[in-house]
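All protein chains but one are shown at their positions in the complex.
The first chain written gets the first letter, and so on, giving A, B and C; residue counts start at 1 in each chain.
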Amino acid sequence: MNDKGTLIYYKDAGLVSEVFNDTILDHLKGKMAIGHVRYAPDVKDDYRENVQPIVVKYKAGQLALAYNGTLVNAESLRKEMEEKGAIFQANNDAELIASLISRHRITSENIEEALVKILNDIKGSFAFVILTPHKLIGVRDPLGIKPLCIGMMDSAHILASESCALDAIGAKYTRQVNPGEIIVIDENGMRSIQTGTTGKSRFCIFEFVYFARHDSFINGVSVYEARLEAGRRLAMEHPVDADLVIGVPDSGLIAALGFSRQSGIPYGTGLIKNRYVGRTFIKPGQGKREIAVKIKFNAIRSEIEGKRIIMVDDSIVRGTTTKMIVQMLRNAGAKEVHIRISSPPYKFPCYYGIYTPSTDQLVASSFSKEEIKNLIGADSLEYLSLEGIKKTPIGLEGDLCSACFDGQYPIEPYFGEEI
Amino acid sequence: MNDKGTLIYYKDAGLVSEVFNDTILDHLKGKMAIGHVRYAPDVKDDYRENVQPIVVKYKAGQLALAYNGTLVNAESLRKEMEEKGAIFQANNDAELIASLISRHRITSENIEEALVKILNDIKGSFAFVILTPHKLIGVRDPLGIKPLCIGMMDSAHILASESCALDAIGAKYTRQVNPGEIIVIDENGMRSIQTGTTGKSRFCIFEFVYFARHDSFINGVSVYEARLEAGRRLAMEHPVDADLVIGVPDSGLIAALGFSRQSGIPYGTGLIKNRYVGRTFIKPGQGKREIAVKIKFNAIRSEIEGKRIIMVDDSIVRGTTTKMIVQMLRNAGAKEVHIRISSPPYKFPCYYGIYTPSTDQLVASSFSKEEIKNLIGADSLEYLSLEGIKKTPIGLEGDLCSACFDGQYPIEPYFGEEI
Amino acid sequence: MNDKGTLIYYKDAGLVSEVFNDTILDHLKGKMAIGHVRYAPDVKDDYRENVQPIVVKYKAGQLALAYNGTLVNAESLRKEMEEKGAIFQANNDAELIASLISRHRITSENIEEALVKILNDIKGSFAFVILTPHKLIGVRDPLGIKPLCIGMMDSAHILASESCALDAIGAKYTRQVNPGEIIVIDENGMRSIQTGTTGKSRFCIFEFVYFARHDSFINGVSVYEARLEAGRRLAMEHPVDADLVIGVPDSGLIAALGFSRQSGIPYGTGLIKNRYVGRTFIKPGQGKREIAVKIKFNAIRSEIEGKRIIMVDDSIVRGTTTKMIVQMLRNAGAKEVHIRISSPPYKFPCYYGIYTPSTDQLVASSFSKEEIKNLIGADSLEYLSLEGIKKTPIGLEGDLCSACFDGQYPIEPYFGEEI
Partner (left out) sequence: MNDKGTLIYYKDAGLVSEVFNDTILDHLKGKMAIGHVRYAPDVKDDYRENVQPIVVKYKAGQLALAYNGTLVNAESLRKEMEEKGAIFQANNDAELIASLISRHRITSENIEEALVKILNDIKGSFAFVILTPHKLIGVRDPLGIKPLCIGMMDSAHILASESCALDAIGAKYTRQVNPGEIIVIDENGMRSIQTGTTGKSRFCIFEFVYFARHDSFINGVSVYEARLEAGRRLAMEHPVDADLVIGVPDSGLIAALGFSRQSGIPYGTGLIKNRYVGRTFIKPGQGKREIAVKIKFNAIRSEIEGKRIIMVDDSIVRGTTTKMIVQMLRNAGAKEVHIRISSPPYKFPCYYGIYTPSTDQLVASSFSKEEIKNLIGADSLEYLSLEGIKKTPIGLEGDLCSACFDGQYPIEPYFGEEI
C-alpha cells in the first residue's frame, strides 16, 4: 500500500527466492502488506491467474486477498454468481470470495459488514486476510477448521496462519483468531467482530498431526508438545520390545522422541533426509518414484544394523513411501521393523483441505491393519487411537475435526460434479 | 480450444519469439484460435493481468477476448458495473467488455444477443474477437473507427485487423467487417448480424496515414495506393524545386515515391533505418533521446551532399525527431531541406486510440507552420490539406474520422477524472 | 577495464536487448571497451564458450579479443598448438589466436611484437580487436579481406568493422586500417605498425554486394554509391523493356534505384519486408520454409498488377527464396518478371567467410543461367558482369577478392578434414 491509497504488488509462480529480488522488494513500500506462499499445484493454463494474493478493483476501491482453505459450496456459489453476471478469470476460492465481497459491499456500509454477510453463505474451511488501502482484515471460518493467529511487533499487528512466522520476524504471539471472528486492523488499532458462532469449534486435527511446523502454537497449543505427547501415548497404547526408536523425518521425529521417552527405549537418528532435492524433475512411474524416495531418504547402517527398530511416523496415506523406507531399514540390517503411527488410520478423504487423495488411494480405506502391515513389510503396525490423540493437549481446546479418521464431517461435503 | 470444450491458452508479456516455443505451441491444439500482440505499454503492477486475450469463466462457460480500441465511457461503465458488484483484476477495456457480456448473457438466448445489447452501451472505437469453445466472433464498432476484416483459407474463416496478416498465412481477403457488424463463425459456417447502424462510418484516417502496414487493404482500400496518392497530391498542392525526394523510413517512403512520380524529381534513399535496435535500454533525457535517433537513422552522404532535398514524412507529432533528421541531412551536406508532410497538421488529441500525446505535446497545437519550420530548421514546410487527403482512395469509402486534424470528434470524448 | 588494471565484462548468448540491462551496463565502467555481436550459429554444447569477446589470462595479464573472419589453417595451427600442450575450451579462431598470442608473448617485448609474429602464421581473412588493461589494439589481415576502420569522437579513438557504427555514436570516420596494419591505442594516443605487406589487397567484394550496411564507408568507398552504380551498370549491360523496377528488401533496394535511374523506368516499392519476424520458431522442412518467406515478404498488388516488373536483387545463392518471391509477384498480377542481379553468378564457395553454403547448394554452380531462369520462373534473368562490378567505385581501391564469382582464391583454401 503506497501513500496514494493504491495497492502495489508483485507476484509470480516460483520459489520466494526466484520471484523476489532486492529491486522488487525496494519497490514494495508501504505501511501494511500481505505475503503469501503455498504448495504449487500442477501447472495449468491459468496457473498465473491463480497466484495469490488476488488483487481486484471493485466499488469501494482496491482489495487484495490471500486465502487458505476449501469451500465445499464453491461450485454452487460460483454458478449463483455467474447467474448474476459475474466473470471469473481463475478457478480458486479467493476470486470467488472477492466477488462475493464486491456484491455484498453494494448494500453494506463498509467491508466488514459485507464480510459478516458472506460468512452466512460460504461453507467450508477457510482463513483469509484482506488488504485495502486503509485496512488489514483477517477472517476465520465459523468452525475454526483452518488456523489463524494474531501477533504484535512493537505497535504493529500481525496475522499469520502459524505462530512460527511471528517468531521468524521477532513478533510476539497474542492469541488465536476465534472461529467466526473477523479482525480489523487500521490506523485506530485492532478491533474484533464476532459473527454468529454456535460455540462449537472443529479445528483440523491433521494440522497437529502433519501440516504445522513443530515450533508453532496453534489454538494456543504447542504443536511440539502435542506431537511429543502423541508419541508418549502411542508407547503406552502399543508398547513393543525393541532396541531403538527412530522417526521418519521431519514430521515423525517428535512423536518418536515421545515414544522413546515414554518407553525408555533409546532414541536414534537412523533415517536421514536429503534437504537439497528441491523440485524433482523425475518423471512419474513406479520405478522413478522409488528413485525419488531413495534420493530423499537414507538409512544409517551403523545405527540400524542388528537392531530391532521402532519406526514412528505421523500417518500412512498411500503406503508406498512407508514400504520403501521399511525396505531401506532392512537393507541396512534391521532385525525387526515395528511401525508405530502417531494418529489413527487415515480412512476418509478430507473435503476441507486442498490436496487430498481420493478414497481409493487411501490404503487404510481398503485394507485392514494386518493387510497394510504385510503390504509394507513391517513386523508389526499399530496406530494411536482417536481417544489417545484427543488426550494430547490438542483435545483440551474443545471439539476437533477428525473426519479423516472417523468420517464425522462437521460440514456436509458436496458430492456434485466437482472434479 | 480442445475437444472437451474448454479453452487452452498460453500468454505472457514479451516478444512473440520470447513467449512461445515449440513445446508451448505443440500444447496449443484445437480447431479455433485467437492470437494477439500489441505495443507494450509501461510496466505496471498489473501488467501480467493486462496481457490479452483475457480468458474468463462466466454463466455460459469459457470465453477469451482480444481487443483493439478505446472506450470513451469505460470509466463510467466500470463504475456502473462496480455498483452492481463486479470486480476487475486488470484495468483494460477487454475485461470490462467481458464483464458486460457476462451481465447481458443472463437475459439473452446466446452470446450474440448479449453482444447486440452491449453495443448500445459501449461508446468509442473498438474491434474485438471472442472465442468460446464453439464459436469465433468478431465485433466492430458502430462507426467503424477501428479496422477488422474477414479472410478465408480453404474452408476456414479468419478475422484480422489488417489484411497483411491474411497474406502471411496464405489466406484470401474476403471483405471488411462493416461498422456495427457482428460476425459469428461456428461449425455451421459464418453468419452476420448487422446491429442498428446509422449508415455513417467514421474510419480512422490515421490508420491510412501511419498505423497500417503498406501491404494491407483496409475498408477495401490499398494502404499503399492511398499513401502513394497522398504523396502525389502533396506534390500537386505544394511543389518545390529540388534535386531529390526522400522519405523517412518506413511510414514516409511510399508518399515520397508518390511525390517523386508526380513531380518528376528523382526518388532517393538518402535516409536509412537501423532495423536491429530492438527495445532500447537508453534512459530518457534529451541527450539520450538524440543518441537513440542517431542509432535509429543515418543519412547517406553520397546521396545527399550538395543537393536540395525534399523530405517526405507521414506526420509531425512532437517535432523532435524531425528536427534531428533535418540536422542529420544538413550534416550530410544537404543544400536545402524541404519538409513535405502527407497529412494535415496533427493538432487534436485522439481519444479513440491507445497512446496519444496530450495537446501540449502536439507541436501543431501550439505553433504555426512557420514557427514549426523554424523549430525544425527546414527551408520550407508544407502539409497535405484535409481536402487533399480525402481525395485519395481512402475518401471514397465514405466518412472518415479526421478528428486529429480538424477536431470534429464523432463521439464526444469524456473529459472526466481519467488519468 | 577498471581502475585496478583488470578487465570487467559481461557476455551471453541472445539479443543485445536480452543480454544487457541498466544494472549490468552500470557495472561496466572504464576508459576502454570492446562490444561484439554476431549472427548466432546453431546452438551446440559449447555455444556459451563461443560467445565473444573471449577473455583470457596469460603471462602478461588479461586480454579480451573480439574477432571477425575465418582462418584457413586453423585446424593445423590448433593441432600444432595442441602438440605443444595447449588446451581449447571452445572451437573458434578467437581462442586459437589468443593462444598464439600467449605463446609468442613469451619471447616478445610486448603484445605488439607478438602480434607481428603471429601474422606470419595465421592464414585467412580476419580483423580483430584486443583489449588489455592498458591498450586497445586492432589488427587487419595482410590482404585486407575483412573490413576494419578507425574513427574519432572528441579525443577518443574508435575501431569498428563498418563506419555506420561510428555514425551511430556521433564519431567521425578517420580512415580504414590498412591490410596487415596493427593499430595500437593507449594513453599516449594511436600508433601504427605496418607489417610486411606485398602491397596487394584483396578486399571482399561481397561486403559491398551484401554484407555491409548501405550507410557504411568501406575502404573509403560509400557502399551506397557502389550499389547504386552497380544498379546503373546492370541497366546498361542488360536493359529490358518494362514498367516498374523493384528491389528485394533490403539488400537489393539501392541497386534497383540505380537501375531505375539509368533506365528511366519508374522505381517502385512493390515488395515489403516484415520487420518484426524476429527469430522464427518455424521448424525446417520445405513447406515450413515457404511459410517463413510468406511471413517475411509481401507483394503490393496495386503497384504490381498488370505490370512488367524488373526485380533487382544483390545475388542468388540457393535460389529458393527468389523462386518464391517471383511466384508472389505473379500472384499479385505481374505480367512479366525480369530478374536482374547486381553481381555475377555466385559459383564458388567462400573459404574466408563464416557461413557459406557448399558448392552443391550454390545454384549457379550446377545450373546454367537459362536453367536457373526456368527454375525460379522468371521471364528473363541477367547478372552484372565481373568487369561491370569492378567498374563501380569499389574497383578503384585496388584488387578485390572475387573468388566467389571467379574461383580465384587469393589464399589457398584448406581442403582437409575440416567439417
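Here, contacts are C-beta pairs under 8 Å (C-beta built on N, C-alpha and C of every residue); 3 or more make two chains touch, one makes a residue touch a chain.
Since the model is a prediction, treat every value here as computed from it, not as a measurement.
The hidden chain, counted over the whole complex, makes contact with A, C. Touching the chain that is not shown, out of A:170, A:196 or A:306: A:170 (per the contact rule at the top).
Across the entire complex, the residue among A:21, A:155 or A:358 in touch with the chain not shown is A:21. Between the chain not shown and the residues C:38, C:57 or C:172, the one that touches is C:57.
Contact between chain A and the unshown chain involves residues 15-18, 20-22, 25, 164, 167-170, 213-215, 222, 224-225, 228, 250, 253-254, 257, 260-261, 266-269, 272, 274-275, 278-281, 283, 291, 294-295, 298-303. Interface with the hidden chain, as seen from chain C, comprises residues 7-10, 12, 45-46, 48-49, 54-59, 63, 79, 82-89, 91, 95, 98-99, 102-106.
Here is the rule we use: only the chains that are shown with their structure count from here on.
Computed centre separation for the pair chain B/chain C is 36 angstrom, with centres defined by C-alpha atoms.
Chain A and chain C have Cα centroids separated by 62 Å. Taking each chain's centre as the mean of its C-alpha atoms, chain A lies 51 Å from chain B. In chain B, no position touches at least two other chains.
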